[in-house]
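Up next, subunit A:
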Amino acid sequence: MSALVAPWPISLILEPEVFIPLVYPGLVVLTLTLLGIIWLERKLTAKVQRRYGPLYVARKLGGAAQPMADGIKFVFSEQIIPRNTDKLVFIFGPLLLFTFSILPVIGIPLSPGYTAIASDISLLIVVALVVIAPIVLLMVAWGSNNKFSLIGGLRDGYLMISYEVPIILSILAMAALYNSLDLIEIAEAQAGTWGIFLNPLAALAFFAAMLIATGRFPFEIAEAETEIVAGWTTEYSSALYMSNMGTSYTRMYVMAHLFTLVFLGGWNPLPGFLPASGLLPGLMILVKSLAVMGLMVLLRSIYPRFRVDQGVRIGWHKLFTLSMAAIALSVLLVASGVWG
Partner candidate 1 sequence: MRVKELGKDRRAETITLFIGPQHPGSGHLRLVVELDGDVVVGIRPDIGWVHRGVEKIAETKKFVQVIPLIERPSIIDSANMNVGYVRAVEKLLGVEVPDRARYIRTILCELNRIASHLYGIGIFGNMIGTSTIFMWSFGDREIIVELMQELTGARLTYSFFLPGGVKGDLPDGFEEKLEKGLRYIENRIPEYNALFIENPVTEDRLKGVGVIDREKAVQIGLTGPNLRASGVEYDARMVGEYGAYKDLGFKPVTRPEGDSFARLMVRFDEIDGSIGLIRKAIREMPQGPIMHERTKGMARQVLMKVPEGEAFSRVECGRGELTFFVVSKGGDKPHRVRMVTPSFRNLIGFETALVGHRLADVPTVYGSLDYFPPEADR
Partner candidate 2 sequence: MERVLRIASDTLKSVAKELAAEGFDHVKSLTGMDRPEEGLIELVYHISSYLNPALRGRIVEVRTEVDRSRPIINSISDVFPSCRYMELETRDLLGVKFEGNEEPDPLILPEELKNTWPLRKDYKIPEEGVE
């Protein structure tokens, strides 16, 4: 694969089957991105709100190490497991949840040929893996044996049915447009025009559904602090709480990557110094995904949250209609011969 002859441990890591799950977009970069995006979220919000935000941990970098410090604090604080919870679910639920939320990254290719699972339905695999996690979340909420947790979990369940349909429909609209379910082919097809310009309706529907799915404002309904404390994660403390918090951001990370690949042209266009194959085009994906995530977290400082009934109504009335319109647009584009 690589033109350079590297010593075997390095070449092993550079193999896509290892690199993608472990380094990028897998664990290592995921962890760093989470720390970065939490910091970015706090900083952006603080700037809009006319204050400083995190400042003192790693002062020269504007407090960038604050999430790290918080993480260390979380891990070393006491892990409390309430007496009346279902202990098995309570402990393993968050871990399972985290695993399921990180699983979809294995389907994400970094460049033509550089992918962990070479499949012509990789888009479906990613989407299928993305929508498993909410079921585990419901289980965790139930296992906590707390009314607030239960309400939070149920809210997430309600929302799940409202965002999954638009996500899948808008993805289908794009698949119809590119005539493929392979993420590599989809990304390559966008070498000229990005998907967001071809079918902005699908992009809008997907983006909004993505906000619901990841619990970002204005759809931060399942964890609404002033209403139900912390929703499904109310009873959690210490490292397990950190895992829960990480889950929400991981989902955002995964969805942002999917959005980049399907709508923002993936690794296209490549600057001159990047080769068109191997893992380096992944940098382009990372940059775009970070921008998407930045936009998603910026909305925190602009919107209040919807009520759960309003969230579900938006999912079914607006986003469903929008994604159906997106499919119609795709079909029109293909049938009229404008595209494809």
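Keep in mind how these were chosen: all candidates are chains of the complex that A comes from, given by their letters.
One rule holds in what follows: a contact is a pair of C-beta atoms (placed from the backbone, for glycine too) under 8 Å apart; a residue touches a chain by one contact, two chains touch by 3 or more; residues count from 1.
Since this is a predicted model, take the numbers as computed values, not measurements.
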* Structure fact -> Contact partner of subunit A within the complex, picked from 1 or 2: candidate 1
* Of all residues in subunit A, those that touch candidate 1 in their complex -> 45, 48-51, 147-148, 151, 217-218, 220-221, 224-229, 300-310
